[in-house]
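Missing here is one protein chain; the remaining ones are kept as they sit in the complex.
Chain IDs A, B and C follow the sequence of writing; residue 1 opens each chain.
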Amino acid sequence: MDFKVGDLAQLLQGEVLRTTENNILVKIGGKEHTLRLLKSGTNEFEFILDNTFHHARILQSGSAEVKLVIDGQPLTVKKHSKLTEVLEKASALGGVGGGDRNLTSQIPGRVVNISAKAGADVKKGDVIVVLESMKMQVAVKAHKDGNLKEIKVKQGASVARNDVLAVIE
Amino acid sequence: MDFKVGDLAQLLQGEVLRTTENNILVKIGGKEHTLRLLKSGTNEFEFILDNTFHHARILQSGSAEVKLVIDGQPLTVKKHSKLTEVLEKASALGGVGGGDRNLTSQIPGRVVNISAKAGADVKKGDVIVVLESMKMQVAVKAHKDGNLKEIKVKQGASVARNDVLAVIE
Amino acid sequence: MAMSKKITSILIANRGEIALRVIRACRELGIKSIAIYSDEDVRAVHVKRADEAYHVGPAAPAQSYLNMDKIVEIAKAAGADAIHPGYGFLSENENFPEMCDKNGMIFIGPTAKAMEITGDKMKCKAVMKKAHVPTVPGSDGIIEDVEKAADVANKAGYPVLLKSAFGGGGRGIRLANSEKQLRQEFEMASAESRAAFGKAALFVEKYLQRIRHIEFQLVRDSHGNGRHLFERECSIQRRHQKLIEMSPSPVVDQKTRDRIGEIAVRAAEAVDYLNAGTAEFLRDPEGNFYFIEINSRLQVEHPVTELVTGLDLVKLQIAIAQGEEIPFKQEDLKMNGCAIECRINAEDPFYEFAPSTGAVPNCNIPYGPGVRVDTYLYPGCTVSGYYDSLTAKLLAWGRNFDEARVRMRNALDEFTIDGINTTIPLYKTIMDESNFIKGDLSTDYLDRFKIFDKMNEDAKERAKGKASAAVASILLQSEFVKKGGAQPAAKPVSKWKMRGTG
Partner (left out) sequence: MAMSKKITSILIANRGEIALRVIRACRELGIKSIAIYSDEDVRAVHVKRADEAYHVGPAAPAQSYLNMDKIVEIAKAAGADAIHPGYGFLSENENFPEMCDKNGMIFIGPTAKAMEITGDKMKCKAVMKKAHVPTVPGSDGIIEDVEKAADVANKAGYPVLLKSAFGGGGRGIRLANSEKQLRQEFEMASAESRAAFGKAALFVEKYLQRIRHIEFQLVRDSHGNGRHLFERECSIQRRHQKLIEMSPSPVVDQKTRDRIGEIAVRAAEAVDYLNAGTAEFLRDPEGNFYFIEINSRLQVEHPVTELVTGLDLVKLQIAIAQGEEIPFKQEDLKMNGCAIECRINAEDPFYEFAPSTGAVPNCNIPYGPGVRVDTYLYPGCTVSGYYDSLTAKLLAWGRNFDEARVRMRNALDEFTIDGINTTIPLYKTIMDESNFIKGDLSTDYLDRFKIFDKMNEDAKERAKGKASAAVASILLQSEFVKKGGAQPAAKPVSKWKMRGTG
């Protein structure tokens, strides 16, 4: 399979060649590497790759994309195929990708201001709600153009991560 | 139930009086205490007892005796009843309590010396085998008087914790 | 007002790393430490480490760590004879020391009176001018007349700032480069102000460019002994929030240190200051220092000073609070090496410093030669959105700046915090950045040297270095799922033996 790591232009082809008692032989980007597995779980792996230790934590694993933290470094790896050519935008604060009608909060916080009115037409990037967390104010912006059907929160309310704040259609 | 904590002469009577939403009311040694549970698992508990935090890890839990580490302090608590009057000796290094014929190792190590001969009569406390671990030599002594039926290890062998080193009958 | 009551128990009216810091000082002194906790902090580390811990209220600060009545009530019930406010929360609320006093408890900090003066910038400035402490040139108070404004501006020298008395946080500030521009801006600003507040009220202040933020740690006892514990440079800031602090400052030599330090002590005397505090100065590129304010509390960055002086500021605070004299003279102090502090905030530097809260399933706190960490983090803890974003203070000491810097750089690599985003990547970039290494600092350092662009490049570079390992991880995961089935075991699979036979 081909992998696109982060913003790197180059695609890396990766495959397992064979496994021996202690090691796994892999081929990545045309080069053979020896991999020694130290710890493995569903989402966490520790291994020595060509004499260097790595710790990987898989945050999200889909058929098209894997989000992981490797040695403290967050990375998104796209599994490359025709189907995944249409890539989702990286989910950004206060917005979600795709055609979802729900505007969700990416942070937990308290609603300190509602900046738009239900029923109004909004443009992507318009501030809908302002949240406060850790003594900071964070504007949650419309994730797409559309009509602001409903605002689901009230001033002063506490919202959790991923709570729906508003509906835009 | 009555509890004997460590070497304390006094027995402590303990019972749960009632549980409320946040707290548990317990009575220990005649005094009422408020207990707020922070974390609980099969073997690990964190709680605030009368405004002081405690961390407890239960190492062994039997019907007669509980071994635990509380705030880093190892403790043995005996549940007091007629049945438990016959207390087992605390298991000591190189010996096991009761009438067991097996002499086991309480530490992992390498056999550096065999100090007794199979077939010989031995007394409790006689050195049977000398192990080395962490660059230290540790004598494993007979756990009871008897005849040394068999020595199960050879000089230079590695033994794991709880391995049978010899049989005394 | 030289009390001399031996303190035997202290209630800590705070949370997080500073609560833990005070608990440690109490334990060293044999003083009982009494913690308070909100609903959000039941499992916080300060609850675990204190001798006693009392529930103070719901998560919201107003109902917990800002709830003076409740806190004093707990302190009385617990038999505390002193209260340490930490920083933030009630630490600079002048009503709090008064309330402690009324209830027969020692407030470990300045007097209400000193707090009142230092808390009012214009009043404080007036006191300082009287005491010949240099302040930023400008008007002594509100100016309503354009002629007066022009007069002040001419004395201070252009460019100047016009600041609305009703503004704040950067709003209502206008820049004037000449008298002509001043007159225009003054009229416009006055009109605006009149329209909005019914009153024109403006200050005129010299506009200082490319300034450094340099502050002096102060201590003063109830016998009138004042000392400065050298400077800290805190120029690396984002939106007026300090990110990195260090001592010594790269631009302060011993002569300057003695001179400005003496001024700082004089500033403390001018307000009859008590206990630990900080005199903040701005320094312009010509080397002029301007007093701006006294922070009347122990500061976040106090460990920087502890590392270069060897003093324990919290223990010193407690000694002063119980009426003792400061046990050293100014000349006894010697700057030893260099210390740097990075504030590890739960904010995403790649996304406009958005707050990042939640569970921290695991973390690795760095240690080793020259490294100190003050933190409330532990594996399994939670970073709450109710309180500020400071999760840890990472400090590195070295015989000189460069040794401290490389130790910091390494410690940043060792510091891992799972589950949340932090400012660690930003500091990695800064520690390697040539202008930082040269000591070319100013409050606009981040913008001036395009540090965020560099940080993004560094992250990309690091990602590149991890590309093969990332692909290997994904291969491992799919192998793992293949061999282990849909529900793979949590332990290492035995198929791939962990230990070889040699």
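Here, a contact is a pair of C-beta atoms (placed from the backbone, for glycine too) under 8 Å apart; a residue touches a chain by one contact, two chains touch by 3 or more.
Everything numeric here is computed off the predicted structure, so don't read it as measured data.
Student: If the full complex is used, which shown chains touch the chain that is missing here?
Tutor: A, B, C
Student: Just to verify: which one of B:Asn102, B:Ser115 or B:Ser133 makes contact with the chain not shown?
Tutor: B:Ser133
Student: For the chain that's not shown, point to the residue among C:Glu28, C:Glu144, C:Asp253 or C:Glu325 touching it.
Tutor: C:Glu28
Student: For the chain left out of this view, which of C:Arg15, C:Lys32, C:His55 or C:Lys466 touches it?
Tutor: Only one listed residue reaches the unshown chain, and that is C:His55.
Student: What chain B residues would touch the chain not displayed?
Tutor: Touching the chain left out of view, chain B contributes residues 3, 5-8, 12, 14-16, 19, 21-22, 24, 26, 28-29, 31, 33, 35, 37-42, 45, 47, 49, 52, 54, 56-58, 61, 66, 68-73, 75, 77, 79, 92-93, 106-109, 133-136, 138, 161.
Student: Since one chain has been left out of the picture, which residues of chain A touch it in the full complex?
Tutor: Missing-chain contacts on chain A: residues 36, 38-39, 46, 48, 51-53, 55.
Student: Tell me, which residues in chain C touch the chain that this view leaves out?
Tutor: Within chain C, the residues that touch the unshown chain are 20-21, 24-25, 27-29, 39-40, 42-43, 49, 55, 57-58, 63, 303, 306, 310-312, 336-337, 364-365, 367-375, 378-379, 399, 403, 406-407, 410, 413-414, 498-502.
Here is the rule we go by: only the chains that are shown with their structure count from here on.
Student: From the mean C-alpha coordinate of chain A to that of chain C, what's the distance rounded to whole Å?
Tutor: 32
Student: Listing for chain A: what residues touch at least two other chains?
Tutor: none
Student: For chain C, which residues are shared contacts with two or more other chains?
Tutor: None at all.
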